[in-house]
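A single protein chain has been omitted from the complex, and every remaining protein chain is retained in its original position.
Now for chain A:
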Amino acid sequence: MELLLDTRLIFGRYMRQLMRNKIALTFGVLQPLLYLGFFGPLLTRMPGSGALYDGQSVWQGFVPGMLVMLGLFGSAFAGFGIIGELRLGVVERMRVTPASRLALLMGRIGTDVVRIEMQAVLLLLAAFGFGLRAPVFGILISLGILGLITGCIASLSYAIALFAREENSFAPLLNAVLLPLVLLSGILLPMSLAPGWLNALAHMSPFLYVVNGLRDAFVGDYGSSAMLVGLFVTFVFTAVSLTVGALTFRRENA
């Protein structure tokens, strides 16, 4: 009970901060929007593009990747916020209260998830304008999965930030992880196009399964094996990252 109450308090604090900062809210969605507007149209006009994402329209194949990219980039940088707050003393000020330490993490993650979901809706509306058509239920499932992976990444980001403790070591770490992850997850183009070695490598990225699952959701194929694997990977990944985050927040000296 206290966990829920504390989580709500922390969530409220960071939601108010988010709402004060509308610029960050809009600019966060800029990167996937740019891909959508400046790269998507190229895909649709590519020769043989109809067969690119096997059996799907280009938009049905491309937008799920953009959603995952939004979740990935949008929440990976969440840790910067906590580094700033470490320096300000805000983190200690909260940790010295009886508030649940798990709540200090969950409240923040909650805000990150809401932010990404709002941006995702914006992205989907734009995609709809470009010509995306997808079943409502599939989109809802996708937003659900997006919420979970956003929470995962944010949780890991906070955990890593608490170890790194300063921007200078945190930023290079992020860059070293994010770009390969994006490239290996088949976010732009399906990994089925990749040569064997690259495809094999890609299977190490959990987001590959997530993207594949989302693509099936966008065509309404809810019982496909890709969908089930995607869900399974999402749940495992969620459990692991939230545990890592929670343990880091509960460490005595974090």
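Please note the rule applied: a contact is a pair of C-beta atoms (placed from the backbone, for glycine too) under 8 Å apart; a residue touches a chain by one contact, two chains touch by 3 or more; residues count from 1.
The rule we apply is simple: contacts and distances are computed from a predicted model.
Visitor: What does the UniProt entry say the missing chain is called, choosing from "Methane/ammonia monooxygenase subunit A", "Nitrite reductase (NADH) small subunit", "ABC-2 type transport system ATP-binding protein" or "ABC-2 type transporter transmembrane domain-containing protein"?
Guide: "ABC-2 type transport system ATP-binding protein"
Visitor: Determine which one of A:A99, A:V113 or A:L174 touches the chain that has been left out.
Guide: Among A:A99, A:V113 or A:L174, only A:A99 touches the chain that is not shown.
Visitor: Have a look at A:V90, A:V114, A:L143 or A:L189 and name the one touching the chain we're not showing.
Guide: A:V90
Visitor: Which chain A residues touch the hidden chain?
Guide: 2, 6, 9, 12-13, 16-17, 20, 85, 88-99, 252-253
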